[in-house]
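Here is chain A:
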Amino acid sequence: MSEAASPPPNQPVPPAVPAPAPVPAAPDPFQLEILNILGPGAALENVGKLPTFRVASETIVEVCRKLQAAGFDYLILITAVDYPAENRFELNYVVTRFSQDREFCVVTDIKREVARIETVSDIWAAADWQEREIYDMYGIRFDRHPDLRRILLDDTWQGYPLRKDYVDTVHDVIKRPY
Partner candidate 1 sequence: MSAPTTDTKAKSPTYQDYFINMGPQHPSTHGVLRMIVKLSGETVLGLTPHLGYVHRGIEKMTEAQTAVQITHLTDRLDYLSAHMNNWAWSMTVEQALGIAVPERAEYLRVIMSELTRIASHQLWWGVFGMDLGAFTPFLYGFRDREMINDIFEKSCGSRLTMNYICPGGVTQDVTGEFEGETRRFVEYFKPIIEEYETLVSGNVIIQERTKGVGILPADRAKAYGCTGPVLRASGVDYDLRKNHPYGVYPRFDFRTAVSPEGDSWARYIVRLEEMRQSLKIITQALDQMPKEGPVRTKLPPTLKIPKGRYMARGETARGEIAFFLVGNDSPKPYRVKIRTPCFSNLSAFPEIIKGWRVADIVTVLSTFDVVVPDIDR
Partner candidate 2 sequence: MNNFIYKTDSMVEWLTNWLQQHLHNPLLVEIVKMLVGAGVLAGFVSVLAMVLIYIERKVAAHMQQRLGPMRVGPHGIFQTVADSIKLLTKECITPQDVDRFVFNLAPLVCFVAAFVSLSFIPFAPRIQAVNFNVGILFILGISSLGVFGILAAGWASNNKWSLLGAMRAGAQIISYELSAVLALLAILIFAGTLDFKEIVESQRNGWWIWRAHGIGIVAFLIYTIASTAECNRTPFDIVEGESELTAGFHTEYSAIKFAMFFLAEFINVFLVCAISATVFFGGWMPFHIGDMTALNGIFDLVPPFVWFFGKVFALVFVVMWFRWTFPRLRVDQLMRFEWKYLMPLALINLGVGAVLAAYGGFFFNKF
């Protein structure tokens, strides 16, 4: 499988989406608690309704370990978002406690051409399949992952479908105007 890092010139590039700019809003006690746990490297973004903390991609394992040590035992989901215009993938880790009624999101950016980050599957077992799915759909490699194979698509599938610049060469899809 070749990794389609940059779109071929003849393919349409989706409209650019600017990175969400941090909106200054006073963090509530829950968010303060998370900020305390995450330490100085994390920045709170209050865009949308889900509390989001941006961290550096190199520190993700360290951050997740801290969270787990603080009792955040429930990894709801991990997902990636593709921003080709800014040449980055954004990885979202949504975490909560089983005893908590609020969840929050830890976000980190990785470069599109690198597309590589450390796994957190040894911290939360739930991350195992979630990361496989991200690998399957975005082609992001997870270092130290025990079993990094495609999970939903066929092993021989070409390309990574959830990337914004993915063009389906296998199926003849009728492009509708909407």
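The candidates came about this way: all candidates are chains of the complex that A comes from, given by their letters.
Worth pointing out:
The working rule: contacts are C-beta pairs under 8 Å (C-beta built on N, C-alpha and C of every residue); 3 or more make two chains touch, one makes a residue touch a chain; residues count from 1.
Here the structure is a predicted model, which is why all the values come from computation and not from measurement.
Among the candidates 1 or 2, the one that touches chain A within this complex is 1. Taken in their complex, chain A has these residues touching candidate 1: 17, 20, 47-50, 52, 73-77, 79, 81-82, 92, 94, 98-99, 101, 103, 105, 124-126, 128-129, 137, 151-154, 161-162, 176, 178.
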